Every structure is written in C-alpha cells, then in structure tokens.
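Only one protein chain is missing; all other protein chains are in place.
Going in written order, the chains are labelled A, B and C, and every chain counts its residues from 1.
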Amino acid sequence: MPIDVIIGAWVATGLTLFIFSFLYQDNPLFKLAENLYVGVSVGYTIVKTYDTVVVQLVWKPIVENGEWALLIPVAIGALMLTRYVPKAAWLSRYAFAFIVGVGSGLAIPRTISSFILKQIEDTVRPLLVMVPGEGLTFTMDLLNPASSLNTIIILIGVSSVLFYFFFSVEHTGPGKVVARTGIMFLMIAFGAAFGYTVMARMSLLIGRLTDLIEFSDSSYGRPSLWLLGLTILTLVVMARRARIKPEEE
Amino acid sequence: MTFAERMLKIDRRIIFLVIGLCTLLPLLYPVGLPIKISPEVRGVYDYIESLPEGSVFLLSLDFDPASKPELYPQSISLLRHAFKKNLRVIAMTLWVSGTGMADQVVTQVAREMGKESGKDYVFLGWSPGGTAVIINMGQDLYGAFPADYNGRPTKGMPVLQGIVNLRDVNYAISLGAGNPGVEAWYVFGKDKYKFELAGGCTGVMAPGLYPLLRSGQINGLIGGLRGAAEYETLLGRKGKAIAGMDAQSATHLAIIVLVIICNVFYFSLRRQSAQQSRSGA
Amino acid sequence: MIILRRQVPLLITLITGLVFAAQYYVPHPASEQMLTSVTKWLQIIGGFALVLGVSSLFHVHAVKIRRKEAGWGYSFVLYVSMLGTIAVGLWSNGKEAVDGTMTAFGWIYNFMMVPLQGTMFAILAFFIASAAYRSFRARSREAAVLLIAAVIVMMGRVPLGEYLIPISGDLSQWILNVLNASVRRAILIGVSLGTVALSIKIIFGMERSYLGGGKE
Partner (left out) sequence: MKRETFNVKRDYARSACGAVLLLAAVLCWPVMPVYAQYADQTKKTLSPPQDVRAFDTPSDGGGSVTLVWSPAPYDSAATRYQILLREGTVSDPMAMTVVAEFPANQHYVREFKWPWWTKPAAGDQHQFTLRSGKGVELKNGTVYSITVAAVLSDDRGVAQPLTVTPQPNWMNWNQINNLFLALLFGSIVFYAIRTARKREIFLRRIPGLDAVDEAIGRATELGKPILYLTGAHDMSDPSTIAAAVILGRVAKRTAAYETDLLVPHRDPITMAVCQEITKQAYLEAGKPDLFKEDANFFITSDQFSYTAAVDGIMLRKKPAANFFMGAYFAEALLLTETGASTGAIQIAGTDSDHQLPFFVTTCDYTLIGEELYAASAYLSREPVQVGTLRGQDIGKALILGVLAAGTVLATLGVMLDAPWPQLFLDLFKDVK
C-alpha cells in the first residue's frame, strides 16, 4: 500500500468521524472539519475555474488560434467584478443584463416545447384503445402506464392539481371537491418523494460506512478503529470539561 | 408524563444509534436478497444492448462527492456496459466539484476493460456555464471542449472521428444530482439535437423525472442506489450497489417501524387526551 | 448618466432576450453560429460569476479574522485550507491525476473533499430517522395519505420489502409512474408557465430585481 494512500485513509477517516460527531452534539471537532470542508471546496472550485476558463477557454484559443473575439466575454465578465467598486458598481448591471437577457430568451421557447407542449401531448390520449381483433376497448391494466384506466387517472391528477393552484377562483362548491382531489394527489406524490428521499439519504450513509469499513482493514493500519476511539475520547473529555465549568462559575 | 409521551420525547441519539447499527450490520454480514428489475432501468440496458459497435455514447457525470454513493456505482456499471459493447465513449461533467471523481471512475473502468484514452474513449472534463455548455456542444463540440481533461486537443482524436456536435451522438446519459442535470440535457440538448437520452439520478431527483419518462423524453431512468443495483444485476457483475441493498432494506424497514411506532404513540396520546377532556367535562 | 445606469441595461436585456428567443425559430446557419459563439461566451462569463460568489466568502471570513471575533480560529482554518488547496492545485496544473497517477491535488480531493462532502450529507440519514420517529404523524387525512404512500414506496424500493410484501414492488411502481407522474406533470406545467411569465417580464423590464446592488 503506497504511503500517500495510507495517510489519505487516516485523514479521510478522521474527517468522516469528526463530522459524524455532530450527531452527538455540536463540537469543535465538527466545526474544524466543517470549515476545512468549505475551504477545500472553495479552493478546488477556484483552481478548476482558473484551469478551465482562463487557460482552456480564453488563453489558449487567443494565443494559439487568434480568437480575439473572446475578449468580449472577458470584458463582460470583468464588468461583473465592478460590483466591488462602489462608484463603478452600476457597470456590473451591464453584465447581469446580458446574462439574464440571454438566459430568459433561451428559456422561453425551450420551456414551452419541453415542459408545456410535450407534457400536454402525452396527457392527451384517447380513452379507448383499438385492439386488433377486439375493436375498441377500455384497457384496465394498472401496470401498463399507457392503459385507458391509467390515462384517465393521469388526466384527473393533472387537472385537479392544476386547478388546486388556481388563485383567482374561490374553491367552493364543485371546485372544492376538485381542489381536495388535487391535494390528495399532491400528498401521494410527496409521499413517493419522501420514500425516495429516505432511500437517497440512507444510500449516502451506506456509502460512508462502506468506506469506514474498508479503512478498518489492517493494511491501512486500522484508522477507523483508532480514530473512532480518539473521537469518542475527545467528546467525553469535552463533555466533562463542560460539566466542570458551570460548577466553577 | 405518560409512557407514550415519554417514549415520543426519547433522546434522538438513541434513534441515531439504531439507524447506525441497521446500516452497519448488514454491510458486515450481507444476506443477498434477490433484486427485481424495473422497466425504467431495463429501458437503458436494452437500448445500450441494441447499439451497434462503434456507436457514440455520451456519459455526463453531473454530480459531486455528496452523491457519490448513489451515482458512482451507476457510472461504473454504465461504463462497463458501454466498453463491453465497444461503444465510443465520451465522458464529461457539468459539476466542477465532481471532476476528479469523474476522471477517476472513467480511467479506472477503462483500464479494467483494457480501453485506451483518445482511441476508445475520451474524458472531456468540466467546463463552466452549465446549460450553455450543452448548447455549445450541440453546436460545436470542439468549441465547448477544445482540449480533453489531460489537455490534449480534442480535434483529430480517433475516438471523436466523424463527430461534429451532439447530433452525432447515438445515446447520451446524464447522471444528475440536481441542476444542471437530466432536465437540462433534455431541454437544451435532446430537444434540439435529437439524440436518444436517458437519465440516472439520486433518489431525491427521481420522482420529479417520471413525467419525462412517461412522455418518452427520456427512454430510461436509473434511480438512486436501487437503480444502480438493478443495473449491476442486469450486467451480472456485483458491485457496491448490490452490496448496499441489504443495508438499504434494513434501514427502510427501521424507518417504517419508527413511523408506525410514532403514530401508535400519537394516537394513544390523542385518545388519552380525548378521554381526559370527556371525564373533565 | 441615469440613462447609462438604468435604461441601457434594460435595453441590453430587451434586445438579447428577444434575439435569443427568436433564434429558436430560425434554423439558418447564421443564427446557429450566433448561438454557438454566445453560449461559448456564457461559459467564460460563468467563470467570472463563480469568482463573484467566492469573493463574498473571502470577505466575511477576512473580517472575522481581523476583528478576532468569536470562532475566528475556524475562519483561519478555512483560509489556510483554501489557500493551501489553491497552491497545491496550481502546482499540479489543476489536474487530480495525470495518466491515472494521483497528484497532490488529487490527494486533497480524494481524501479530504470527497469524504467531507459525502459525510455532510450522510448525517441527514440520521435526521430523517429521528424525524420519522418524532414528527411524522398522521395529524390529518392529508398527512395520513402522505405517510401511507411513503411507506409503500419505501417498501417497494428495497428487496426486503418486495420479499415480505410481494405486491409492494408493483404498487410503488404504479404510484411513481402514474399518480406521482401526473402530479409532477401538473407542477411542471404550472412552474413552466411561471418561468415563461417571469422571462417575459424580465425581457420587457417589468421585473428588475436581478439588477440589484449598486446605488442608482
């Protein structure tokens, strides 16, 4: 095992346990790991941006291919940074105006096409299906999302939820029934999302524990076990000191 | 304080401990329950199976270390499958903090399958701009990524032969942990450049992508660790996802039990207070 | 001057917005070429935007250290780790690995950033469990429906659940594919209308909050 990997395993294990110590209570070990995390990730982003933007997208094309037009976006980008010069801060608006303008323009037709037309297109389906040999049929198969029954359920779901988000109409009379249906559909969808999110969070935990188990191997020098002991010890000592302090006061 | 009240106000660290054990024990002593394949995942697998050798496969690893446990196993399986089918693989990422991880997984799987960078696959790395990168690739791939991750110029690379832009891609999969991710690849990519698209995503994102799946905007969806486990099963190669499934089963069951207990106590409390108010009146 | 500060930015938004909305309907190569160059520009400008986000962090912690506010030591840790990462990163040419061999920058990434970020989110697993026990109560009919749907999906998405209750797999499939998809679709349509309305308002200068900062 190369020495840098062994040291890495110890560092990674230590940092993982420091953050897990937050589960017991907020403590200096957690804060240390947390600030380290912010620092490292910001530093990482800066390096990557420098390498990709400055070197690959600006410097090389200009020097190697003479694409001087790329100085325009550089100038626009530089305008953004005038935010920090109070007197020239208004110049940054030009940059934002450009980005936001392009972004809004790009968004309008694409949103209509992908999220409005496409979704309408798929919701509008015939309620009866032509089955060869049987003629027009109403298919009841729940597991086939394209069956007639499911088409109706989807239609009801989409319409009632859309109606729930109507704000210029009072939800009374039949409207109340539709809005209530909408709420029930919403709750089912949230429930599904909840179940899936539980799965996601648990997967993250599984991933971290898998690493810790791997690092408890003797080829790494069992950092998981040693550092676990150390973290618990630190927490105990700190808890003690916190208890003694109020007594002194 | 009644028993139910006391139980509901139990120190949450005890619950933390229960969850920790439910995860740890199955990882140490796996059972290996069978995994059923869902049609969403099969859609992706079958499509890759149907691609002829030399087709262009684009894998965008749009996630960061926070989603590694879910999406890393997915990317390993997809890359293995693509390399096994001798597809030309273009890998990239739209998430800056995922760059190192993406490079690692691509290089590792390529080495394991005996593939050569530049000839059989290329890792383009990261480029800022999010959706702008997708549009730019759709117009001109070499403009968006003049060089690959290792700094070699992309123009003239054997693996990219005959590829001008995203229109020449046969199949693209975005493994997304958020935005930009699968949706962005549809709206700014497939919508205009018409390649076939599928998505892999974290469990948090998955329910939101079902409308796109239903309407055929994506032809398959690999959701979370479970999706990865299904793909590993389809490929017949056990990996981290299958290994994690037992732990996943245990924790899910633990949470369900917790929810049930919570509601049992809650209703017993409600009945008690109802009785009290009745006897008081 | 007020025109330069107020009207010109709005005019820029108006023109770029209209041009790039219209571009979608124009298949001519000239229009495609324009889209290509501007998206490339956006990539570069995106790099500057990152600088903007990061610099406020610089500022906040610099102030903390200078004033020796409570916990300034942590800010110091943040600074040192950030500068250290930058130095190592530049020294490694911004690459985590060269031909498969890990660089020092790659070491920081693999053994510090990956576990730190991963664990930060992994602690949520514990909180979800504790919330499940302490607060997920069927207070109303709506909450009950939510909990039942959640339990079914949780069952149906793991092998053990499908083993214990075989129908849970198909049931959760149906919930996701039909019920969930229909709701998400309605939300998607609603949100998209909102996005289009907002974009239109931005282009025509009725929504200006993005201009923010800087005195008039």
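Following the convention adopted for this analysis, a contact is a pair of C-beta atoms (placed from the backbone, for glycine too) under 8 Å apart; a residue touches a chain by one contact, two chains touch by 3 or more.
Fair warning: this is a prediction, and the values are worked out from it, not measured in the lab.
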Using the touch rule from the top, list residues of chain A that touch the missing partner. 22, 26, 30, 34-35, 38, 108-109, 112-114, 116-118, 120-121, 123-130, 136, 145-146, 155, 158-159, 162-163, 165-171, 186-187, 190-191, 193-194, 197
Across the whole complex, list the residues on chain B that are touched by the chain not included here. 12, 162, 164, 168, 192, 194, 204-205, 208, 213-216, 219
For the chain that got dropped from the picture, name the residues of chain C it touches. 21, 24-30, 32, 56-57, 60, 120-121, 124, 127-128, 130-131, 134-136, 142-143, 146-147, 150, 187, 189-191, 193-194, 196-198, 200-201, 204, 206-207, 209-210, 212-213
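Rule of thumb we're sticking to: only the chains that are shown with their structure count from here on.
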Would you mind checking which chain's mean C-alpha position lies nearest the centre of all protein C-alpha atoms? A
From the mean C-alpha coordinate of chain B to that of chain C, what's the distance rounded to whole Å? 16
Measure off the straight-line distance from the CA centroid of chain A to the CA centroid of chain C, and report it in whole Å. 6
Where chain C touches two or more other chains at once, by residue number: 40, 42-47, 50, 93, 95, 105, 109-110, 113-118, 120-122, 125-126, 128, 132, 147, 150-151, 154, 157-158, 173, 176-177, 180-181, 184-185, 188
Quick check on chain A: which residues sit in contact with 2+ other chains? 23, 41, 44-45, 48-49, 52-53, 57, 106, 110-111, 115, 119, 122, 145, 154, 189, 192-193, 196-199, 201-202, 204-205, 207-208
Note which residues of chain A are touching chain B in the complex, please. 23-24, 41, 44-45, 48-49, 52-53, 56-57, 60-61, 106, 110-111, 113-115, 118-119, 121-122, 145, 154, 189, 192-193, 196-210, 213
Contact residues on chain B for chain C in the complex? 8, 10, 12, 15-16, 18-20, 23, 33-36, 38-39, 64-69, 96-97, 99-101, 103-104, 107, 111, 127-130, 132-133, 135-136, 139-140, 143-144, 149-151, 206-208, 210-211, 213-214, 224, 226, 245-246, 248-256, 258-259, 261-263, 266-267
In the complex with chain B, residue positions of chain C that touch it: 32-33, 35-36, 39-40, 42-47, 50, 93, 95-100, 105-106, 109-110, 113-118, 120-122, 125-126, 128-130, 132-138, 147, 150-151, 154-155, 157-163, 169, 173, 176-177, 180-181, 184-185, 188
